[in-house]
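Reading through the structure tokens given below for one structure.
With one protein chain withheld, the remaining protein chains of the complex are depicted in position.
Let's turn to chain A:
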Amino acid sequence: MKLSRFARLVCLSAMLIAGLLLAGCQRQEQAMPWELTDISGHMPDLAFHLTDDQGKAVSAADYRGKVTLLYFGYTHCPDVCPLTLAHLHVVLQRLGPLADDVRILFVSVDPARDTTEVLHQYVTAFDPHAVGLTGSPSDIEALTKRYRAAFTREPNKGGGGYDVSHSSGIYIFDATGKARLLATPSDSQDKLVHDLHLLLSPAGAT
């Protein structure tokens, strides 16, 4: 009889503790009010082997310690790509010194025309924290497939020109390379600034 009362007490305390823990978890979740789409656990970690706009072979490991914004595009894209990069430039400006812990990774889906020289001029025209990445068509395709970001080369126009239709999402990874958030070019600068502040804070980094 005494034992059962003790057992009941244990059970009750366990329930109480569990309840507190649960409340604790919930509170922590509420403390992370992401404004962009939370993709934690739904997309693989950042991984690639490409060439940067300085001509150096780089992998995702080279960007550990930085929050990265992965965006697929091409330099012969005069409208949407520059708009997105200009948008991200303002976001990084608003982060102030914190922007030093952020990199924009602009991956070319048009490696035939996007040489490292052109990519370098292109990304530096937008932001000092932007890196241009290119590589073999198969390495680039592997990266776009990893994030289910489709791209298609459209039929030739006159004069050898052509357009490339491509996914316009911005994939955001934390400093450990984990996929965390997905933004679209139409997401406001306020949303991006808000979530990057969170991601760059000690609480958001985990």
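Rule of thumb we're sticking to: a residue touches a chain if its C-beta (ideal position, glycine included) is under 8 Å from a C-beta of that chain, and two chains touch if they have at least 3 such contacts; residues count from 1.
We take it that contacts and distances are computed from a predicted model.
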Name per UniProt, for the chain absent here [options: "BMP family ABC transporter substrate-binding protein", "Acyl-CoA dehydrogenase", "Copper chaperone PCu(A)C" or "Acetate CoA/acetoacetate CoA-transferase alpha subunit"]: "Copper chaperone PCu(A)C"
Options A:A47, A:A61, A:V80 or A:A112, residue touching the unrepresented chain: A:V80
Residue of A:M32, A:V118, A:A142 or A:A175 in touch with the missing chain, whole complex considered: A:V118
Residue among A:G55, A:P137 or A:G161 that touches the chain left out of view: A:G161
Missing-chain contacts mapped onto chain A: 75-80, 82-83, 85-87, 89-90, 117-118, 121-122, 124-127, 150, 154, 157, 159, 161, 163, 165-169, 184-185
